[in-house]
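For this depiction, one protein chain was excluded, whereas all remaining protein chains were kept in their positions.
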Amino acid sequence: MEEQVINSVINEEEEYIINMGPQHPSTHGVLRLVVSLKGETVKNVEPHIGYIHRGIEKMCESITYQQIIHLTDRMDYLSAHINNEAVCLAVEKALEIEIPDRIKVIRTIMAELTRIQSHQLFWGTWGMDLGGLTCFFYGFRDREMILDIFEETCGSRMIVSYNCPGGLMYDIHPNFQKRVKDFIKYFRKTLPEYDQLLTGNVIFRERTIGIGRLSLEDAISYGITGPSGRASGFSCDIRKHEPYSAYDRVKFTEVLYSDGDTYHRYLARMQEMRESMDIIEQLIDNIPEGPYAVKMKPVIKLPEGEYYQKVETARGELGVYIVSDGNKNPYRVKFRSPNFVNLSVLNHIARDFKIADLVAIGGSLDLVIPDIDR
Amino acid sequence: MNKAELTEYIKALDKESDAREGRQYVEVTVLPARLHELAGKIRENEELNFDFLVCITGMDYGQELGVVYHLRSTKHGHELVVKSRTADRQDPHLDSVTDIWKTADFLEREVYDLLGIKFTNHPDLRRLFLDKSWGFPLRKDYVDDINIVTK
Partner (left out) sequence: MKKEEFRDNESLEQLKESGTNILLTTIDDVINWGRKNSLWPLTFATSCCGIEMMATGGARHDFARFGMEVYRASPRQADVIVVAGTIVNKMAPVLKRLYDQMSEPKYVVAMGACAISGGPFFLNSYCVVKGVEHIIPVDVYVPGCPPRPEALIYGMLQLQRKIETENIKSRRKRNAEHTSE
C-alpha cells in the first residue's frame, strides 16, 4: 500500500496535455489550443488552426476586382469597412485615379465608427470571458446604435460592402450627420460607465496586471501591430506614419504605453475609442460637397505589376499585395492579416502562467479567427 | 534614406544581388543560396536596420516557385522588398529566416502549406490549414475538378 502512495506522488511531476477544442465558449471562434500543463502552470501552448479556412486567396484569382470587395468583408468581419478600403485604395492607386475629398472624409468617418464598434465588442466579450456578464449587455447595447447608422446608410448592419473601387456605393443618408453627432454625445457620457465596471475593479486588476508581458523587442520581432503592439511601446500606427484617406488633416495622438501586459492592452483599446471619437468630431461637420463615386470602366484591368497597400484595422496592420498580369482577374492576391501574426506570440507570453490566465491573455490579444485562416 | 540612396547602399553592400527601384519600393532579387546571408546583413547593418518583417508571400511564377519578403525598418522608416525564386517544382527548398525574425515561424509554415516550398532549418515545419495528404492549392497546376471551375 505504501509503495503505491509513493508512486503516485512521483507521477505528479509529469506534464499532461489538455485540449481546448474548436468548440469552446471562450476561444472566440474555432481555434484549437493544445495546452501542456504541469500542475496548473502552462508550459506550452500550440494553436491548431484551419477550421475555417475557406480558400479566399485562391478564390480571388478567378473573380474580378469589384467582387473581391465582397470577400474581404467576411475575413475580419469586425473591421469590414477598413478591409474594403484597403482593396479599393490599392486598385485606385494602381490606376492612378484622383479621389474627391468627399469620398475620403466619408471613408474615414466610417472607418472610425467601425473601430469604435469593434472595441465595444472586444470589451463586451472579454468582460464576459473574465466572468462579468453585465459587460456583454452594455457593450452590445451601445454597439446597436452604430449598427443602426450603418444600416440606414449602407443597407446592412455588419457585412457592408460600402466602399468600392472609385468611391462609395451610395451617397450618405440625409440623417447621417445628425445620428453620428447624437451617438458621440451619448457615448461620451456612457464610456465612464465602462471604466466604473472594469477598469477600477479590484478583481479585474488582479487578473490582468503583470500577466502576459510582451517586451518591445519581441513585439517588433514577432511583428505584433495594432493596440497589442502599441501597448508594448511599438509605434506602428499607419494612420500616423503613412496617412491615407483623410487622416492627414485630423489631429489625434497615437496611444502608446510601455508596460506591455494584459491590462495595458486593454487600456490602449479604451483610449483608442476616445481618440476615434475626437477624429469623428473633427470631420463630421465639414463634409465637403462633391460626387460620391468616380466614373470607372465596368471591367477593371490593372496594369502589369505589383501593388502593396496597408491600412490600420482595429487589430493591426492589414496588407493587401496584388500581383497583376494585365487581365481582369488578378494573378495573385495575398492578405497580410494582423490576427495571423498576433496569434504566433500566444505561446511566448503565456508560458509559466496559470491556465486561468490563458483565457485572459488570449482574449486581450483580440483575435478574430476567420481572419487567421482566411 | 530615400529609394535612390537605398538602392546604391544595397548594391555596395552585396555585389551579387540585383537591386533596383520598383514602382513603389526598392526590390532586391537574390539567389536562394545567398538569401540567409543577405537577410542577416540587412538586419544587423546600422544604416539599414530592417527589424520588422511585414509579410512573406509565396508565388507561383508558372515555371518557377518563389517567395517575396516585405521588410520595414522601425528606426529609419524605409521599406524593402526581397525576392527569391527556385526552378525546382518537385522538391523546392529555401533557407528559413526564423532565427533572424521570429515572425517567420508561422508565415513560412503557411507558404509550405499552400505552395509546397520547404524551408531548411525551420524549427517546426508542419502543415497549418490543411491535412497532410492534401495537395498544394495555390499552385497554378492544382487540379480540382469538383470544386473549381476553369474557363
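A few remarks follow.
Each chain carries a letter (A and B) given by its place in the written order, and its residues are counted from 1.
Throughout what follows, contacts are C-beta pairs under 8 Å (C-beta built on N, C-alpha and C of every residue); 3 or more make two chains touch, one makes a residue touch a chain.
Because the structure is predicted, anything quoted here is derived from the model rather than measured.
Within the full complex, the chain left out of the display contacts the shown chains A, B. Interface note: of A:Val34, A:Met59, A:Leu256 or A:Ile355, the residue touching the hidden chain in the full complex is A:Met59. For the chain missing from the display, the contacting residue among A:Leu78, A:Leu130 or A:Cys164 is A:Leu78, taking the whole complex into account.
With the whole complex as reference, residues 129-131, 137, 142, 144, 147-149 of subunit B touch the missing chain. Touching the omitted chain from subunit A are residues 21-25, 29-30, 50-56, 58-59, 62-63, 70-71, 74, 77-78, 121, 125, 136-137, 140-141, 143-144, 147, 157-159, 369-370.
Methods note: only the chains that are shown with their structure count from here on.
For subunit B in complex with subunit A, the touching residues are 22-25, 51-55, 57, 59-60, 68, 70, 74, 77, 101-103, 105-107, 110, 114, 128-130, 137-138, 148-149.
Across the complex, subunit A meets subunit B through its residues 49-50, 53, 55, 57-58, 62, 218, 220-223, 234-236, 241, 305-308, 310, 317, 319, 321, 323, 332, 334, 336, 340-341, 343-344, 373.
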